[in-house]
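Below is one structure, written out as structure tokens, with a few remarks after it.
What you see is the complex with one protein chain gone and the rest in place.
By written order: A and B. Residues from 1 in each chain.
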Amino acid sequence: MDRQEILQSIKDRFAEEIVSVFEKSVKRVYIEIKPGAIIGMAKYIFQDLGARFNIASGVDGRNEMEVLYHFTIEDNNLVISLRAILPKTKLEIDSITSVFAAAHWIEREIHELLGIKFIGHPQLQRLLLPENWPEGVHPLRKDYEEWDPDAIRDRGV
Amino acid sequence: MIYILYMFVFGFLLTAVIGLFASWIDRKLTARFQYRQGPPLLQPLYDILKLLKKETLIPFGAPKLTFLAAPLFGLIGVTVVSTVLWVNNINPQRTFMGDLIVVIYFLMVPSLSIILGGFASGNPLASLGASRELKLILGYELPFILAILVAVIHADFSIRLGDILEAQARNGAIAVSWSGGLALLIAVICMQGKLALVPFDIPEAETEIAHGVLIEYSGVLLAMYKLMKNMLLFVLPFFIIIIYMGGLRVSGLHLLYGILEYVGLVAVITVIRNTNPRLRVDQIMKFFWGPVTILAIVAVLLALGSY
Partner (left out) sequence: MGILDTAFLKSLWVFHLSTGSCNNCDIEILDCLTPRYDIERFGMQLVGSIKHADVLLVTGSVNRKCIPRIKRVYEQMPEPRLVVAIGECALSRGAFMHSYNCPVPLDHLLPVDVYIPGCPPKPEAIISGLVKLIEQKQSPVDEVKE
């Protein structure tokens, strides 16, 4: 299948779950989807189209947070990113660990740094932060406040 | 009384000085192989003097007496071997029955002291290094003893060092005969194993197990271990020169030949050290119990047939 056929098949199959499609260049496509549809689309892209799951990333916007899942189809030189936009009042999304196990650690990292809850994750605990980090404090949020009184947040001279 | 003087002056001081010089030759040659400048002449001495200034740390779970006594055992073993060799070299009449066996026995004490020190450190990495040193000893002892057997056969089945020296004074060096040359080759390979240098330096691998056996030693104890290793660098080639090349005769041209033989052996050690990778323990065992032992048996058979 070439690039146009791939994108057309995705658009046809998930017509009511896709909010918008943005083709940034020949190699890069961003597809914005509703958060409930992530498992179905991930299964389709991974299994039927033969893509490879690269990484997931999380962004803290002004009014909402988004989680991006990046897939690569190497035969066509194509990178597809699925964007799921979550409102700040309800930061939950289904975990795609059931589709492939490679998402295990990256979802733990997004959870501990941004505070997004992944429903159905087998082991949702902190991965990289030290043991004495307090619960519920997520560093990469825009409204993060320093909790440690001994930390020096400037040049320290 | 004279033996105490022999032990201190010849056994300890002279051996230490020549051993440190041989260690410098080794490091300078290695540096020139790698196309760089090397350390200055007194560098091994500076290393040992610096280690005397550092404080000694004893690990918490280590048995104190064994930890402190292990380097001392090794140093005493090397000193005794060196004294026996020097006494026989200077005056072959002073030999006693079985002093070759004493030398072989005491030559195992340095390796044993490294194993003791490794197991007494209370550190799993040190135990790993010490168990590898045990396997190394099991490997090279048999061909070494077979190679020495060749020299014993050449000296009419006598196990006195003085008789071996006198037989070589009469008939010429053992190394020029077929069996002697083969035995010399095997003895050099086993010497490389005894000194724990590449390709057989698995007990003290720097990158693999963070200095293995000596990981918990510091200060004076480490200085004793380094001095012991440097003294071994003199004692083992000296032993090979006595057994295969007629000893070190201090008269005119023979002294020059002796010095050239010694420097040649140190250079062979350095060249082997720089051109080989490190072998694994099972490869070392297969190597020593396979080709090297077979060659040693061939050498013994040739010696029995007077070749």
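To be clear about the criterion, a residue touches a chain if its C-beta (ideal position, glycine included) is under 8 Å from a C-beta of that chain, and two chains touch if they have at least 3 such contacts.
On a predicted model such as this, the values are computed, not experimentally measured, just so you know.
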Of B:43, B:127, B:158 or B:293, the residue in touch with the unshown chain: B:43
Residue list for subunit A contacting the dropped chain reads 129-130, 132-133, 139, 144, 146, 148, 150-157
With the missing chain put back, which residues of subunit B would touch it? List them for me. 27, 31, 34-40, 43, 45-47, 49-50, 52-57, 206-207, 210-211, 214-219, 222
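We adopt the following convention: only the chains that are shown with their structure count from here on.
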Please tell me the distance, in whole Å, between the geometric centres of subunit A and subunit B computed from their C-alpha atoms. 63
